[in-house]
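Only one protein chain is missing from this complex, and each of the others stays in its spot.
Chain IDs A, B and C follow the sequence of writing; residue 1 opens each chain.
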Amino acid sequence: MEARKDFFLKKQKRAGEKEHWNLIQKTNDDLLSPMFETGRSYYVVVAVLSLLVLAAAGAWTYQIKTGIGQSGLHPPIFWGVYIASFVFWVGVSHSGTFISGVLRISKAEWRRPITRIAELMTLFSIMVAALFIFVHLGRVWRFYYLIPYPNQRQIWPNFRSPLMWDAAAIFTYATSSLIYLYLPLIPDFALMRERVTGWRRPLYRVLALGWRGTQTEWRWLGMAMRIITILIVMVMISVHSIVGFDFAVSLVPGWHSTIIPPYFVVGAIHSGMATVVMGLYFVRKIYRLDGYIRLEHFDKMGKLMLLITLLWSYFYFVERQVVWYGKIPDEMTVLDSILYGPYAPQHWAMIAFNSVIPLIALSIPRFRRWPLGLMIVGILINIAMYIERILIIVPSLGHPRLPYAWGRYFPSWVELTILVGSFSFFLLLYVLAIKFVPMIAIWEEKEGILHGRYEER
Amino acid sequence: MRKWAGTLLALWVIAVALIVGFFYSQGSADLRGQDRQPIAFSHQRHAGELQINCLFCHRGADISPAASIPPVYVCMMCHRSLKAQTPETQKLLTYWNNKEPIPWVRLQRLPEFVRFTHQMHLNAGFKCTDCHGQVAQMTSTPRAATFEMGWCIRCHQRNGASKDCFTCHY
Amino acid sequence: MVEYRDQNAPPGGPYRWGMVIDLDRCTGCEACVVACHAENNIRISGEEEASKGRAVNWIRIERYWEGEYPNAQVKFMPVLCQHCGSAPCEPVCPVYASYHTPDGLNAQVYNRCVGVRYCGNNCPYTVRYFNWFEPHWDEPLNEQLNPDVTVRSVGVMEKCTFCVQRIRGAQQTAQKEGRRVKDGEVTPACVQSCPTEALVFGDRNDPNSRVSRLSKDDRGFGLLEELGTEPSITYLKRIK
Partner (left out) sequence: MADTKSAKRIIFGLFEPQTPLRPILDRLQEMKFSEESIEISSATPILAQPVGVGWKRFRLVHVTIIAGAIGIFFGVLLAGGTALLYPIRTGGKPIVSPSIVGIISYEMMMLFAIVTTFITAVVKVLRSHRVAAEYDPRIDEGFVGISVLSDRGDPRGGPVQDLFQEAGAVEVEVQ
């Protein structure tokens, strides 16, 4: 108790110093400014993204009206871009929980400007991912058959199906990432409630839950955050494992592999980290938050990415190596088509983007302190991870055991429109969120200042 | 006032959902008013007062999947010799003279993906009234039961009949 | 009044429907394919759809070539749903649309299907077909639809049913007469139309049925049976 008292007094003293006080006020103003300054380019971006989303909505409507045949799918390839996109977006959603959750648990100070950006990504990408489940359904108007509720038909969904595990996991993950985003937002809502006028004010008044900044509230918030952070990291691991199970528990050569679930988790974190770096770069660049998202953050993100790249490369190598040595004919046809066959260009590009380039680039300390470079590596990794999802799904399905049924696949314009629309939808949600929530958790940033670990560049 | 706004909104949503749900569930079974037949045929008169066997008119019931609607000549077997005419029987005669089928409105309908055979159920010892209600006392003939899947399953469970999906859906 | 009410629980135990395909007899004439189309209301894919690989044939004749021209030899293999005893398509269906009937059929319930198409991926034989569009038949083919078979709507999976409408019809007759279905009483359309009698259908639980006797032939094997799918179809092929 005594130690606590001293800590309290010391912190209080530090906050009292003039520069800290000024810093706190400056933090408030700087981090709120993106919400108030709206340039013309912002509207242009919103309009363009909205148009793309509308185009995708139109394509989806067309597909519902005429049939799923508007996609390029055909036997034996029953899954294509939609499922690849689903897996991809679930992967991106691991950014938030991994970065923010793991860094919160380890009490890493450099998490502070990153958590909010990552958590928003989690929520929005899991929403986009969930949308793809519906886009993919052959009879989307019968989606309620998948929901376990007592009905007059007296029948239930089949929980033995990995798709039901998916549904449960995605629902849990979406709910908890919304909570996980919202909890640390409450104090920021309280702050904005006092500073915002117009239609946003009553919204924040409700969302802030009447926050008063008392120690009791902080205590409850802290407790809830600590518990939920640990839980959500556990959910995160399970979610992508389950998405991996979708493939691993099947009988398809190329899918049926024990390494797929953990490999999916690593791959998800890989693309999630890459997306967070892209987000950091653009938020910093557009809203001139150089003082908050600093080079040290890029440096540390770069190191983390290097670690994940190594991990991913290791998993990937193990997966292919085991198949290669097994020389089981069914598996080998798939592997051959990827390594030397029709899918070789995509595959080797994927290896370059996903493994070779990041490994070389991120090993160079000066490169890690170059935000643009890191952002480009992030884009490359995301492109590669998307190719990787396609390479998991299409070559495996295209080479079933009876060679008579082999097939190729190329997505149709409907699929591509919806794919582009999904990226636009994600970006649109993100761009709109900039006007609703501060991109950097203000109170966490201020807490960092009080802790006195505010390093000057 | 503002304090209650949320509660009121929630109550309103629930109320709307309940009302919509009520009408939706009503729509799944036919209402009495939906029985708008071209001729005001009364089962009460034929099956009740005149004691005509169901199978006399619905002659497909025990030998085929469909119970079948009687063709006009089955009606005319009796109505040809009847002296007294009412406006409704006049309509029947008009159809007969014009050599036209009567455009009955089908009420006892199952979806296209349900395979139901009257024959099997009659063979198993069921009576028409078990499913169609006391038709002999009805003037108009709405559905007596919902004819929805849960209703079928409950009866199959009670009677130890097949509970395989491929019994009715193929 | 009949003795038993459950069609699938006749006197003497349940049925287990199975088929034997004698590859040494098959000439690849595709009569079975045509018969199946006519019997089961299989939609007309059309040139455009077929070129995309979306042609629907519940039974298809796979052709494999051996050797180079002019010494080439062609082999035929009719492939239809193997009605696996342990079917990979069944557990992955989230709504039990794909499931196992008590008489050993691998069933697809069209009105339950939501179209996630996992079963199609997981079928090692690639014999599940999807309705990419609302089915249609050119005039006058739309006049010859079988009233005993559902017309599958857009967005559902479909596949060979062993002509379940014929099986159920025979079962009902047998049930009325209080006996089991006799061997040869049920013939699916493909079996009925096979000119060389390469296809034989019957009850595997009846040790005296033609199917049971033929499947004990030492030429017999199950297609991809090493996967543990326990197919109900036995192929016969003399190995030279």
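Heads up, the rule we're going with is that contacts are C-beta pairs under 8 Å (C-beta built on N, C-alpha and C of every residue); 3 or more make two chains touch, one makes a residue touch a chain.
Computed from a prediction, not measured in an experiment: that's the story for all the values here.
Put simply, the hidden chain is in touch with A, B, C once you look at the whole complex. Although one chain is not drawn, the whole complex shows that of A:Ile242, A:Ile293 or A:Val334 it is A:Ile242 that touches it. Although one chain is not drawn, the whole complex shows that of A:Ala190, A:Val265, A:Val323 or A:Val414 it is A:Ala190 that touches it.
For the chain left out of this panel, the touching residue among A:Met234, A:Leu307 or A:Ala344 is A:Met234.
Only one residue in the set A:Tyr42, A:Trp110 or A:Phe159 touches the chain that does not appear here, and it is A:Phe159. Even with one chain removed from view, subunit B keeps its contact list with that chain: residues 153, 157, 162-165.
Residue-level contact of subunit C with the missing chain is found at 8, 90, 96, 99-102, 104. Although one chain is not displayed, its contacts with subunit A can still be listed: residues 1, 4-5, 7-9, 11-13, 15-17, 20-21, 24-25, 28, 148, 154-160, 164-165, 168-169, 171-172, 175-176, 179, 182-183, 186-187, 190-191, 193-195, 209-224, 227-228, 231-232, 234-235, 238, 242, 443-444, 446-447, 450.
Methods note: only the chains that are shown with their structure count from here on.
With centres set at the average Cα position, the gap from subunit B to subunit C is 36 Å. For this pair, subunit A with subunit C, the centres built from the Cα atoms lie 44 Å apart. Among all residues of subunit C, those that touch two or more other chains are 96, 112. On the subunit C side of its complex with subunit A, the touching residues are 49, 52-54, 60, 62-64, 79, 88, 91-96, 112-118, 120-122, 124-126, 128-134, 153-157, 223-224, 227. Within the complex, the subunit B residues that touch subunit C are 111-115, 117, 119-120, 123-125, 159-162, 164-167, 169-170. Partner subunit B is touched in their complex by these residues of subunit C: 1-2, 5-9, 96, 99, 101-102, 105, 107, 109-112, 148-151, 161, 164-165, 168, 172, 175-176.
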